[in-house]
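The complex appears here minus one protein chain, its other protein chains still in place.
Chains: A and B, in written order; residue numbering restarts at 1 for each.
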Amino acid sequence: MPIRKVMKANEAAAWAAKLAKPKVVAAFPITPSTLVPEKISEFVANGEMDAEFIKVESEHSAISACVGASAAGVRVFTATASQGLALMHEILFIAAGMRLPIVVAIGNRSLSAPINIWNDWQDSISERDTGWLQFYAENNQEALDLILAAFKVAEDERVLLPAMVGFDAFILTHTVEPVEIPDQEVVDSFLGEYVPKHAYLDPARPITQGALGFPAHYMEARYTVWEANEAAKKVIDEVFEEFEKTFGRRYHKIEEYKTDDADIVLVTMGSLAGTVKEFVDKKREEGVKIGAAKITVYRPFPVEEIRALAKKTKVLAILEKDISFSIGGAVFADTSRALINEKEKPVVLDFILGLGGRDVTFENLEEIVSIAKKAIDGGVEEEVYWIGLRKEIL
Amino acid sequence: MAESPFKVEIERVKKEYSEKMTPGAVVYLPGSSVVNKTGSWRVFMPEFNRDKCVRCYLCYIYCPEPAIYLDEENYPVFDYDYCKGCGICANECPTKAIVMVREAK
Partner (left out) sequence: MAVRKPPITTREYWVPGHAACAGCGCAVALKLATKAFSEAMEEKYGDPNAFAIAQATGCMEVVSAVFPYTAWKAPWIHVAFENAAAAASGVEAAWKKLGRKGKILAIGGDGGTADIGMQALSGMLERWHNVVYLMYDNEAYMNTGIQRSSSTPYGAWTTTSPPGKYSIGEDKPKKWVALIAAAHQVPYVATASIGNPFDFVRKMKKAAKVDGPAFVQVQCTCPTGWKSPLEKGVEIARLAIETGIWPLFEIENGDFHNIKIQAPGGGAKVKREGGKIVAIEFKKPIEEYLKLQGRFKHLFKKPEAIDVMREQIKAMWKVLGVEVTLPKPGE
């Protein structure tokens, strides 16, 4: 029987790792993720987890060791955030290019400068072009569930890509919630053992991994990463279905909430989706036709699902905790790209908010709704709206 | 004279060789570089005088390619398919059993 425990998302991630039984974990402490390697150390120290835990001297070496271990043919896990993920950046491309299904838990945190340890999504959003799959959790249960799902998707032979699972700094990483921990045997049968056919560093079958690609071959190598990302879309659907059958909880690449007759849909990710859904309930009571959508899978970007959602509404308001300078938010750019050639499309608005741990309040959401209402009649005043900005100190 | 161990390899590589892109651009054919005949780089070629050879193996040890293998009697044999003509073997040969000569092309 699954057990319920009250725990932080960091602990949920460590539990997910324990259940997934990676043979190697290589990690380096960083706020707000530190509790993940701490908890895994405990599991290993108590003999509850049979993993080799490499206490590396940097995140760069953490991911490099993960690449080495994964290339040798074992399941691998690590956790990081913010500057740590940025330090991994170079190797993230390599992990994807070498098709190594490493899973990384990210306590989504802002990037310096100024140095700031609180939540936004700039860290993992900035890695969107690395070829990694990206999942974002709304709560601690999702953090655990999505890590298990990520392993299954990543290791699928049609995919073979690394995956990161993000959950918001402090809002989730350090906040306790009840989490259901599935049975080990159930997880074992869900995930199976990882026995790669493509990467193994075995003296009995010597292969060369990480060769130089000349112009005659590089583009095809990159194309296969593109194809794997495309293939992941279907695999994720399948895995989410199987996940529901196995564990009873249903996930979607985009989860819609009260969108069917909505004039305005607030699109967001992570824990903010919880706040937004509550807000939608309140506005519905006031008679405002509003809905919400949560992007659970950001890479591969759910283009089809965005298009289906767009057909239902007049305004898509993208609420995001990241910036792509001079463009707006990355989710906004991706959503716009999904809709660019659609004949009929809603107004798409971009709202930057909650950077570096700034609270997102109902007041902020009210402001967004009033801007969205005006936009229905063509009143788009700004290309990018900064919400909750303290103009008085600028 | 013993056949070059690398020639045997060429046959294997040619049979199994594929240019097809693999997941992760992994190369599954160990030692497949033997099909690249780097002997075409050569300007000077080593000429070997078996009578002077004392089988000290220095040329065999030093050849960076390696383009030198040993025959049944452990005399060095030069595989000109790969020899780039650097001349280390001749320079190090204690009995001058190897000399470098400009190659007529």
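In this section, contacts are C-beta pairs under 8 Å (C-beta built on N, C-alpha and C of every residue); 3 or more make two chains touch, one makes a residue touch a chain.
Remember, predicted model here, so these are calculated numbers, not experimental data.
Of the chains on view, those touched by the hidden chain across the whole complex are A, B. In the complete complex, the hidden chain is touched by one of A:187, A:207, A:316 or A:338, namely A:207. Among A:68, A:274, A:357 or A:388, only A:68 touches the chain left out of the display. The chain omitted from view is touched by exactly one of A:36, A:56 or A:85, namely A:56.
Even with one chain removed from view, chain B keeps its contact list with that chain: residues 5-6, 9, 17-20, 25, 27, 29-38, 41-42, 55, 57, 60-67, 69-70, 73-74, 79, 81-82, 84-88, 90-92, 100. Although one chain is not drawn, its touching partners on chain A can still be listed: residues 23-24, 26, 50-52, 54-58, 60-62, 64-74, 76, 90-91, 94, 98, 200-214, 217, 221.
Throughout what follows, only the chains that are shown with their structure count from here on.
Within the complex formed with chain A, the residues of chain B that make contact are 19, 21-28, 30.
By the touch rule above, chain A contacts chain B in their complex via residues 97-100, 160, 198-199, 206-209, 211, 213, 217, 220-221, 223-224, 228.
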